[in-house]
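The structure under discussion appears below in the form of structure tokens.
Of the protein chains in this complex, one is absent; all others appear in place.
Each chain carries a letter (A, B and C) given by its place in the written order, and its residues are counted from 1.
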Amino acid sequence: MVETVLRQSPLSTCHPEVGALAEIGEAGAALRERPYRTKVNLRGDAADKAFLKAVAGATGIELPLEPNRTAVIERQFGPVATLWLGPNEWLFTGAPDQAAALVEALDGALIGRHAAVNDLSGSRTTIELSGPRHLDLLAKGCALDLDLAAFPVGACAQTHIARALVILHRTAEDRVEIHVARSFAEYLWLWLLDAGAEYGVVTLAGAP
Amino acid sequence: MSVKRGAYSIWSLMRNALSYHENWQRAWRSPDPKPRYDVIIVGGGGHGLATAYYLAKEHGVRNIAVLEKGWLGGGNTGRNTTIIRSNYLQDASASLYEHSLKLWEGLSQELNFNVMFSQRGVMNLAHNEHDLRELSRRTRANWLNGIDSELLDTTGVKRFCPIINVSPESRYPVLGATVQRRGGTARHDAVAWGYARGADAMGVDIIQQCEVTGMRIEKGRITGVETTRGAIAAGKVAVVVAGHASVLAAMAGLRLPIESHPLQALVSEPIKPILDTVVMSSSVHVYVSQSDKGELVMGAGIDGYTSYAQRGSLPIIEEIMASTMELFPMFSRLKMMRKWGGIVDTSPDASPIISKMPVEGLYFNCGWGTGGFKATPGSGHVFAHTIARDRPHPLNQRHTFERFQSGELIEEHGAAAVAH
Amino acid sequence: MLLIECPWCGPRDEQEFGYGGEAHIARPAKSAALDDAAWADYLFHRTNPKGLHFERWWHARGCRRWFNVARDTVSHEILAVYRIGEARPDIADGDR
């Protein structure tokens, strides 16, 4: 596909080339872009059992119905995380280049149902934030309670960091994924670097 | 009835110094309410007191009471950032504010009370093409309305206010501005006190700590008010209570096109003079001037939710400061000393209602939103006329309550986005 | 700074929300049949009470859902949060 050769992520010029510094070392936090990851948005009625069943049938994913929680399943190309974005909205995230297949599967399964599937892979990029001080760094711009008890592994939230709207997803105790609209990505990247300077922050080579 | 009282002057000040200032008289009396007044004005802020003053002075009405639930000037009069200008867009607004500005220009002498009207100029900044176009439109309308206004380019801005950051590298660089040199600031409390003293001298009863709790209406006509100090009969009742207009309207069974919002302002610690004009920017949401005490006086937009609490939320202040840092990076190490909130009554077209109401003998003056202070003298003047003659003054004939039905609005959002 | 409980996402800072004014103002079904005064009442006139206020908010920087809030406009205390379509809770001014 032409796309995979020519495409450019919004942060492609911000982080070091592949093979450059890839260690967090003494730094308090590390930033890494995870470009091109699949992001498919689904709208549908959570109260409609047939809808939920159709989605599960097509994808094997049980849509999370609890607010701000994710459901993760393993696929051969890696995990697919389904994020609750609203009572009738979810976001599937996973390895790059899976959107077309996912959209097709969903569209196929949801024919005749009131649902909307949109490939939004190009509209957002993902920044992974990790390191011993990553939550302190986040707390500088994010008003959510990020304590493990309040925001456990598997939690997600739509909120804002400084002046950028984001979707946060705690993927592990020591890391958070931040999905950010591409036009805000550079701002957020620079903001994280600036706010992280106090702890020392390294930028790792982008990797999907 | 009128009250004889010595005039204020440097001579009276010297004379009183000889007696250690122990012989000054009260600036106004504290009478008990009478059973009946020809006109009751509800609200002892600048607008209400000015209304009483002009009713007594120009319309010969003498039997007037001003009822204030707290202390004079304790509402928005004493809580605003005191900016005065008349460079409004629409003819109906511009003529009203210009009328007011002209009254400001002689007000200290008129009242024999120094309101410290300081014509240091008011500058409105443009940060993008849209702003430039809007300011150009407003200024050109001002010219044809006979209102002084100038268009400045970036160099002109820098010359007029040398400490402004006009770097093109700024996030929202300064592309130009308008300036109204006759605009400026005044001492807000003094306006209330000056009108109170003047009205009192003409026999107006100014009654503080007297809250109106109900309206007496018989056969579609107002006959008086209930208050925390008893019922008071009145021929006419004029309500001018800013943030609380809806509350008073509800007492008369009316709903207004008004929402009450917190509006915050703040002052810095006093510093030596650095800013000799008023700088306003509607697209980065800040306005700032420096008081005669040396404090920087600043404000921004309203809080988003309705409220009757005289306080707002922190983010508004954080936004003001971020904007301020863009325009004045040198202010960073100065300190906010005090901040406060007022309750502003916002109308759909950002223009006031100065109007007769569906109840006979009832008049409302409200909806000034964030910009009422500058209008104080003019508002009182035309409102007094409206009350006395039971019909609007030519300058407020479009500021009716009914315009929201006909759709003949006086749209001033552009000019009033952060209108102070 | 208000802490508003989104019916789905739980308590979040005021900054995540947008204010939508007075709640329970239904759009007149036959707007053409209204006279100018009735239309103005729907369009512009508001209760704007001092005290208990039923109002709409939306979680603009979160799940983007609209919902209703019963809030005291003096103390800013939030007395109830309920979803669109749910009945106005039975709270009277002074119930606190």
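Throughout what follows, a residue touches a chain if its C-beta (ideal position, glycine included) is under 8 Å from a C-beta of that chain, and two chains touch if they have at least 3 such contacts.
In this section, contacts and distances are computed from a predicted model.
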### Task
From the list "Dihydroorotate dehydrogenase", "Aminomethyltransferase", "ABC transporter" or "ATP-binding cassette domain-containing protein", give the UniProt name belonging to the chain omitted from this structure.
"Aminomethyltransferase"
### Message
Just to confirm, in the complete assembly, which displayed chains does the hidden chain contact?
### Response
A, B, C
### Message
Among B:117, B:195 or B:401, which one touches the chain that has been omitted from the display?
### Response
B:117
### Query
Which residue numbers on chain C touch the omitted chain?
1-3, 13, 18, 20, 26-28, 31-32, 34, 36, 39, 43, 56, 58, 60, 64-66, 75-76, 78, 84-85
### Summary
It is residues of chain B that touch the chain not shown, namely 8-10, 12-14, 17, 20-22, 24-30, 70-72, 74, 78, 91, 106, 108-109, 112-114, 116-119, 127-130, 133-141, 143-147, 170-172, 187, 189-190, 193-194, 208, 268-274, 290, 292-294, 309, 311, 313-314, 317-318, 320-322, 324-326, 329-340, 348, 403, 405-409, 411, 413-414
## Note on the structure
Per the touch rule stated above, chain A touches the missing chain via residues 2-3, 6-10, 13, 36, 41, 43-44, 88, 114-116, 118-124, 136, 139-145, 147, 150, 162-164, 181-184, 186-188, 190-191, 194-195, 197-198, 200
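Going forward, only the chains that are shown with their structure count from here on.
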### Message
Taking the mean of the C-alpha atoms as each chain's centre, how many Å separate chain B from chain C?
### Response
29
## Note on the structure
Rounded to the nearest Å, the gap between Cα centres of chain A and chain C is 32
### Message
I'd like the Å distance between the centres of chain A and chain B, where a centre is the mean of that chain's Cα atoms.
### Response
50
### Summary
Going by residue number, chain C touches two or more other chains at 15
### Message
If I count partner chains per residue in chain B, which residues reach a count of at least 2?
### Response
none
### Query
Touching chain C in the complex: which residues of chain B?
244, 246-247, 250, 255-260, 304-309, 313-315, 348, 404-407
### Of all residues in chain A, those that touch chain C in their complex
67-68, 85-87, 89, 143-144, 157-160, 165
### Message
Touching residues of chain C toward chain B in the complex: what are they?
### Response
1-2, 14-15, 18-19, 21, 36-37, 39-41, 43-51, 53, 55, 71, 73-76
